[in-house]
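My questions will all concern the structure given below.
A single protein chain has been omitted; all remaining protein chains appear in their positions.
Going by the order they are written in, the chains are A and B; count residues from 1 in each one.
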Amino acid sequence: MSKINDELLYSESHEWVKVDGNIAIIGVSDFAQEEMGDITYVDVPAEGDSVTKGEDFGALESVKASSELYSPVSGEVVAVNEELEDKPELINEDPYGAWIIKVEMSDNGELEDLLTAAAYAEIAK
Amino acid sequence: MAGFSYFPHTDDDIRVMLERAGVRNLDGLYSDVPADFIYQGEYDLPDAMSEQQVRDFFEKLGEKNTKLKVFVGQGAYDHYVPAVIPYITSRSEFLTAYTPYQCEISQGTLRYIFEWQSMICRLTGLDVSNASMYDGPSAAAEALRMAVACTRKRNKVIVSTKLMQNVLDVVKTYLKYPDIEVVFAWDVLDELGPDVAGVLVPSICRHGVIQDLTGYAEKVHEAGALLIEYCDPSALAVLKTPDEWGADIAVGDAQPLGMPICYGGPYAGFIACKQDYMRKIPGRIVGQSVDASGKRCFVLTLQAREQHIRREKATSNICSNESLMALWATVYLSLMGPEGLRKVNELSCAGAHYLYDELLKTGRFEEAFPGRPFLKEFCLKSKVDIPTLQQKLLDAGFFGALEIDGYVTFCVTEKRTKEEIDALVNVVRGIAL
Partner (left out) sequence: MKYYDKLIFELSHPGRIGYSLPAAALQQYPFFAEKCSSGAAADDAAKTDKATASLSFGEQRFARVAALCNIPKAILRESKLDLPEVSEVDVVRHYTNLSQMNFGVDTGFYPLGSCTMKYNPKINEEIANHPLFTGLHPLQPAETVKGAQEVIDGLDKALAAITGMKHFTFLPCAGAHGELTGLMLMREYHMARGDAARTKVIVPDSAHGTNPASAAVCGLEIVEVKSGADGLVDVESLKPLLGPDIAGIMMTNPNTLGLFERQIGEIAKLVHDCGGLLYYDGANMNPLLGKVRPGDMGFDIMHLNLHKTFSTPHGGGGPGSGPVGVGERVLPYLHTPQTSGFHGNFGVMLRAYAYILMLGKQNVKLAGPLAVLGANYIKESLKDCYKLPIPSVCKHEFVFDGLINDGAREGKAGATTLDVAKRLLDYGFHAPTIYFPLLFHQAIMIEPTETESLETLDEFIAVMRKIAAEAAEDPDILHGAPHNTPIGRPDETTAARNPILKA
């Protein structure tokens, strides 16, 4: 049974979002990292890139699989977790601590489409 | 029924197997194929031959070819092939294996690929090599696609028209349909702009002139693009390396590393890049690891870039490459070592310059690019009718004076002796001005 952090919002494609004012901090859920197994690489965008809700902004790689990361919100990437470049395993170890990107949202209204922890718990089974 | 040496089945075997399979006869195995699609006619093929007939058949075909002393390069160089190489590459453990998916019983293949990658890195000075590409021209095309993948929001590439024609043709073909704009230019630096992802230049041009790439990397990098160098890996033993020129990606054909010219293939392409671009390099890569008991071992790695995992999002569609030819080159480089490879260049270079001087002395040629340095391949302006020149050489058993851009090109490898060169020059002397 994977863990779910009650304070976060979730997408159906297993990304989580922590809202900090106009900034969305984005990572992947415990369920997602368990499904992937040992993550070997995180492909991330560059600061300044724009991301669009529902479109892929990067990918997680394991030895035998690759999984696209879909942005839960639209906006501009203002920070990338550079620690993941050398230590992709941080996502396996602490999925809710290892954020991947921070996005300055262009439309906070998009947050309303995301799932609450309770709703996400229904999906992540 | 047993009547063919590659099919081990006796009539009894077939009966037993059909019974288990639950069908009456071999046709019953195709009950799911609509009758219209079962081919009823006789195949338009020759009658089955015995092994001796096949051998004779090809012997006769072989005799219809003319064995010539090769004095042309243009992407296929007639270097000496040490006897050890075909001996090793014919070992069935290498020859009849598939791609090393099961690493526990493929350490032989995986180790030589790792050695090949290491040697390509040492020749080019770059950090990462893959397991091989189809050939040099297709490697060049893939490198341009890679440059687009490595640079963000840029989809234009510049290709030097100093490259050999077959490289230009393949690049043009590969980039025709994807959304990549290709500009072909003699002076590539003039075309740089903010939308340029990569610039492809040769280390030795189509006329044999060794390129001075001073300042190229600076200008290309300033424009935010990657510099890709197309090189002859044999010549890299003595010429400035892609790393020394500041190139980001190096590509080329490994054929000059001891592979027979073999009417154009099989050869092997190579591609190497700086560490920063490791994740975008196409094709298979072997990496070092350890097994559960701590033994050093080698595995296919970084596979999440590849088509069998990423499908349409893969860096490239390449799957099978030219593994055995990579072994060919690896064994060659092991035998040659640094001294041998330098000597190959020394002999080729001296022979080519000797031929160059002697041809000029005949008065039948003029210099095409006076003062420009060349290694083993050069161009001259012919003062005699080119088809006549070519025919006279052919009649005497030489393949030389291939026409390119109105010039004639010659190439000399260490395989060509001074006697052969003198004989060729004598033929030229006999042609009336």
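We take it that a contact is a pair of C-beta atoms (placed from the backbone, for glycine too) under 8 Å apart; a residue touches a chain by one contact, two chains touch by 3 or more.
Please read all numbers here as calculations on a predicted model, not as lab measurements.
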{"item": "Where the unshown chain meets subunit A, residue by residue", "value": "38, 40-41, 61-64, 88-89"}
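Criterion: only the chains that are shown with their structure count from here on.
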{"item": "Whole-Å separation of chain centres (CA-atom averages), subunit A against subunit B", "value": "43"}
{"item": "Subunit A contact footprint on subunit B (complex, rising order)", "value": "152, 279, 302-304, 309-310, 313"}
{"item": "Touching residues on subunit A, where the partner in the complex is subunit B", "value": "40-41, 43, 46, 49, 59, 61-66, 68"}
